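Shown next, in structure tokens, is the structure this report addresses.
All protein chains but one are shown at their positions in the complex.
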């Protein structure tokens, strides 16, 4: 159920509608738009009687929402959500393309700093690196945990990069929130509803990756879980889905970007590193992701990928990342986007093929 | 790495090899077989030097295992694992077929007892019912939680049925272990590695459902996560995978059963209710699951499926479950299995089509 | 559009309705049922005006069919279609289970006769063997063509087995119709609509395999293509679909069997050889196919599979086929089916696992 307020409704009107909703045992989510405020109603008890709210002062209409998602929907909030970071011009969903780069896993201070220095120079505003690694095998490297978080905090201090890193359970989420700027929920946890709710009660933006076989609706519903707890700063991320195709590790589904943008106000970025699993596919698919209209890119970069403790095969060399940024800078304006920083790469301008 | 002990190796020999492994910073898993004991070595540090163990008394050979899974493998343990329950003859993996039945969710004491009475009478040894429900929407019924666990404990007392129910995070796992006989990990959490490790440190058998797009190897590796923490009582469950096919909710992959049985000693059961999502497909696919050689069935039964708070569409009426048991009893002997209890259904004998 | 005639409608009434339909530029398909006749209307011109037919003598009702398939539908013909072969009791869709067995490809007279002798002795009524092989590579063995057809005709004469073999284009179809008893259309040609229409104008029953990624509706529509040309003897065949799963060559989708049986009157058989692609999975999945309610099995058998020119990996040894027939004989009665012949295997009775 969605209550759309009149354009001239007062703050007092809005407060009274919210109080009424809460008094009925539901939860009210007031989301201000450019012109008017909408109030979403959620709860575990079934449908509200619309009559109760229809006649209150300032209420324009009460809409029965038939789509299973509400807070993520453009019906609820027409304008794009822009996730911003005080003191910087980095955003997800703003006019600037969000560039998130870094190694799959933080392996040491030296490794992480070396990568950070290069990606910052090339124009990234966000640094990504795994502290907690969800690995298929219990015997694979599982991450440096809090030590990695501390290294990334030092990277923020030194390079001014905002930190994006994954939390895999309540305990790690607690620590990630303390050290990082964006909490990543990985594909394998996209339907770990306890973790989603916990992230929804947190204070940091959440970057939510699409599950390996999630439909668009399931993906949006996972975001709804986070938002239903009160955290509205959710960034979606397409990272490839599982199909019969075997020439890439996953099949990157770029058609999801315009599909999400039609239905939802949330920003959506693309991870071509996991999406393809092969270094030589990352640059062409990054170009395609920008061209399709994505709000940003997540790119794995490693100075010595052959020695990486995880996912080396899909990590770019720093020089390749420079070249990618050159190409991204050329395509971004076609879709009305800008790319922060002039970037080292800006000098080169080599052909893309 | 796997240490195979000689047939005549003493308990002292075995203990010494285990101590040596632990002193090297790894973990030793001693698993006694019919003839000889094998000791699996796991750990987060890379490969052990085999030379260290090769020459110890009682050691027959040290095998480098190239498959990513070890503890789940038939290389490690040739005989089938039989998960048994003291004081009953109910097992998973023994000669008797394990029949687990009950409603998708526990909705009330009355509802649960009514179903329990019927499924016990028809020959089930296990009762299943959701206390914590992982639902796609945050606004759907999420389960009665501890209240449901108490109802199921009462069902065990009254009907002698063993209780199988799902845990969705560390907190619910704590409670499920306290009240239930088998802890279920759902498909959506198959790669929630924190939960798998936590279940591995628990004392109750774990029924692990295959993820919606999990390969055989990923499924076995998830079981390996549980076993690597010391809990060897893992029961696998095929419940359908996600494909393009739209005539069923999921595509039940019965070929997984012989594939698992070749590679692993763990028991594997089939859930045709989630595997098809349609009531009229449950009985034919249950017959097929028994015929293919599964160790048991998970069946949703509800006395009033049209009013079920979740998954009513795929729940059998008690009379249909009686009929299913009749057919299962006829097929089981062909694959060398027996079905406990004579069952009400035994009288009927109606044709299956 | 479907015209349902009254139970007492005369042959003359039926003829007049058909004439009327044809005079309107459509095609009439009169299909007599146990109680009453239904007349399907097909054509390339859009919808008929129902009013024209409603009032004619003998007409009970005119039904607008919203499902895209008509002739394949149970709405059109309630009773199961039984494809029978004069002079034998072999059928597809009758009480007897249809057992079709033979090598993937006919390689020589010796090879084919050796297999035929064994499968006939074990209880098969149909012999299958490839004369024209649709191979992924143009450089692979493409079949002995007409020579193979002659060998199979000789097998029919000697062993009394009915012959099932694939046609891959109009030219081969011409010859297959001349020599064989059932024309097979392979999975890769399921939407080769020209071939389907050509087979629909033929006089021999058509065994149509499901395409590798065909939905149930597309599969039924392919059968509709054959039937719309006047050939109503269509046998459907599930042979596995393409998914992400890699433990079998294809994923055998046994839930298709009850789904087809609900919607269509056509018989449906299962090919566990192509459906799994692995010899050790053929027997368990054959048991499952019979248990789920399929009308028959297609099994590849080869006396020396390691030397087979195609698909040796999935062919059973004759002894394994004997054993499979033993198990099939035990399961068939549970689903109300009988298996022709006592079979050599009947003696053994070994356990199925």
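Should a chain be cited, it is by its letter among A, B and C, assigned in written order, with residues numbered from 1 in that chain.
Following the convention adopted for this analysis, a contact is a pair of C-beta atoms (placed from the backbone, for glycine too) under 8 Å apart; a residue touches a chain by one contact, two chains touch by 3 or more.
Given the structure is predicted, the values throughout are model-derived calculations rather than measurements.
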item	value
Partners of the unshown chain among those that are drawn	A, B, C
Given C:13, C:169 or C:304, the one touching the chain that is not displayed	C:169
Of A:159, A:244 or A:317, the one touching the omitted chain in the full complex	A:244
Per the touch definition above, residue among A:41, A:222 or A:257 touching the missing chain	A:257
Touching residue (missing chain; options C:191, C:280 or C:320)	C:191
Which of A:52, A:158 or A:280 contacts the chain that the document leaves out	A:280
Chain B, residues in touch with the chain not shown (by the definition above)	242-244
Contact set of chain C toward the excluded chain (per top definition)	42-44, 68-69, 134-139, 141-142, 168-172, 188-189, 191-195, 197, 212-213, 217-218, 221, 224-225, 228, 242
Positions on chain A contacted by the hidden chain, ascending	213, 215-216, 241, 243-248, 251-259, 262, 275-276, 280-281, 284-285, 287-293, 327, 330-331, 333-336, 351-353
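In this section, only the chains that are shown with their structure count from here on.
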item	value
Central chain of the complex, centres being mean CA coordinates	B
Same or different residue numbers at the chain A/chain B copy interface, by half rule	same
Distance between chain centroids, defined by C-alpha means - chain A, chain B (Å)	35
For chain C, residues that touch 2 or more chains besides their own	243-244
